[in-house]
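Step one of this worksheet: look at the structure below.
Excluded from the complex is one protein chain; the other protein chains are retained at their positions.
Presenting chain A:
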Amino acid sequence: MKKLSMLVAATALTTLMAGAAWSKTLVYCAEASPEGFDPGLYTGGQTFDASSRTVYNRLVEFKHGGTEIEPGLAESWEISADGKEYTFKLRKGVKFQTTDFFTPTRELNADDVIYSFERQYKADNPWNKYVAGASWEYLTGMGFPELIKSIDKVDDHTVKFVLNRPEAPFLANLGMDFASILSKEYADKLKADGQMELLNQQPLGTGPFSFVAYQPDAVIRYKANPDYWNGKQKIDDLVFAITTDAAVRAQKLKAGECHIMPYPNAADVAELKKDPNLTVLEQEGLNVAYLAYNTTQAPFDKPEVRKALNMAVNKQAIVDAVFQGAAKVAKNPIPPIMWSYNDAVQDDKYDPEAAKKMLKDAGVSGLKMKIWAMPVSRPYMLNARRAAELMQADLAKVGVEVEIVSYEWAEYLKLSKDKNRDGAAMLGWTGDNGDPDNFLDTLLGCEAVGGNNRAQWCNKEFDALVKKAKTTSDIAERTKLYEEAQVVFKREAPWMTIDHSVGFTPISKKVTGFKMDPLGIHRFDGVDIAE
């Protein structure tokens, strides 16, 4: 009897010790190292997964697995009738994380919110240049410096954003990663200690997980934040095992070395689906791939020529060959999962004979053109070269001779912007905030000519519609305007819309509560693992 009780005690002790070393831990095989841990400084998805979506919160959040906005650190908000004033009521009793490197003495208040934004656009803010070459890429890209007149503290828990003009996508922008709310108290301490650069190395926020350690290029460790305002997470520890090779990630998942892996190779998906221990999640991406004609050059300045070329290409064949079916042929510049997608729009039908006739009617014969193919694989276009070759073969059938050109990626991005670019450039876009404005005005608006507008297409009718939608806050009215804009787009055909891709995330069957996100971010709040 004595022996038995000793055995029981020993077993209990061993279990306890094992438990201490290996509590409920979720391992995520991340695809790349984070660029840093300050989400304001960067644009990479891996950086956001490792910083803003784990450690931080925002005033408003995207619904888990969707693009709708829901309350985050702001409990509620009011928008003035002229659409220029946004007043946010902050949630009370929100604690910042307590870590080895910092113990907060106060809860979240308006100062934190003001600090989080002002550091990014006020040149006189001491944090504006706390690291060399801080570009605040997203905040600037979203036009905040010109848009925001002031951010005012009404009281400790009320903040008012005053804008220079009404901006309908503003609320959605506040859900983006760069709009994460940092602790001013922590920042002040780092500044006093003369260690400002640590803000980008040891993040501290209000989010579901607190940062523990980062071993460069290897592992990031977090633990569940016990004080999280939305309740402590069910998992105790979260570990990012950085694994850059997609085939190796798949092997790690199969061997049980991690629970979730992003971005599998398209060719591996079928095999992963067969594994009885895994579930492969699917999500239509918030993206589009396109071929942008240079609409300022003859004969591509004629809509009928562009339309004829669109009709000459079998897009379904491209989707089948490049994505093995894991994509949809695109007819609109915005993806079907986005609100205001106009399903009534008819795509230019694949019809080489009609295309040939249209070209002839337009007086075009013996046309020679260049097609630019990206040198890299992107989520919306896995193999641009292959797609370009298929286009080349299709266009040859209607008498158009295509030369495929490509440049090194950095060079490609630069040269493809050029107004005098010779040829049609293939590129794509992944949405930032779920707002149609982020596609339609960003990629096709008149100001974007020479920049994001690779078709160099400035159409007054289209531009007026999207500009009006930008300043209207009524969703129903905005939807109508965007639907109309899509009709104009199709009629004028500045792009050949190619595809919207489908993303896959294989996960272990033990994992529950994980959702794929159309915005391409990976969130671990609400995730649990079965023992």
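Keep this in mind: a contact is a pair of C-beta atoms (placed from the backbone, for glycine too) under 8 Å apart; a residue touches a chain by one contact, two chains touch by 3 or more; residues count from 1.
Definition applied: contacts and distances are computed from a predicted model.
A.B. asks: Choose one: "Transketolase", "Ferrous iron transport protein A", "Peptide ABC transporter permease" or "Acyl carrier protein". The correct choice is the protein name in UniProt for the chain not shown.
C.D. replies: Checked against "Transketolase", "Ferrous iron transport protein A", "Peptide ABC transporter permease" or "Acyl carrier protein": the hidden chain maps to "Peptide ABC transporter permease".
A.B. asks: Decide which residue listed in A:Ser76, A:Gln195 or A:Thr244 touches the omitted chain of the complex.
C.D. replies: A:Thr244
A.B. asks: Out of A:Ser76, A:Ser150, A:Gln201 or A:Thr471, which touches the unshown chain?
C.D. replies: Result: among the candidates, A:Gln201 touches the missing chain.
A.B. asks: So which bits of chain A touch the chain we can't see?
C.D. replies: 21-22, 25, 27, 33, 35-36, 42-43, 129, 131-135, 137, 140-141, 197, 200-201, 213, 215-219, 221, 239, 241-245, 247-248, 251-252, 254-255, 257, 378, 407-411, 413-414, 417, 427-430, 448, 451-452
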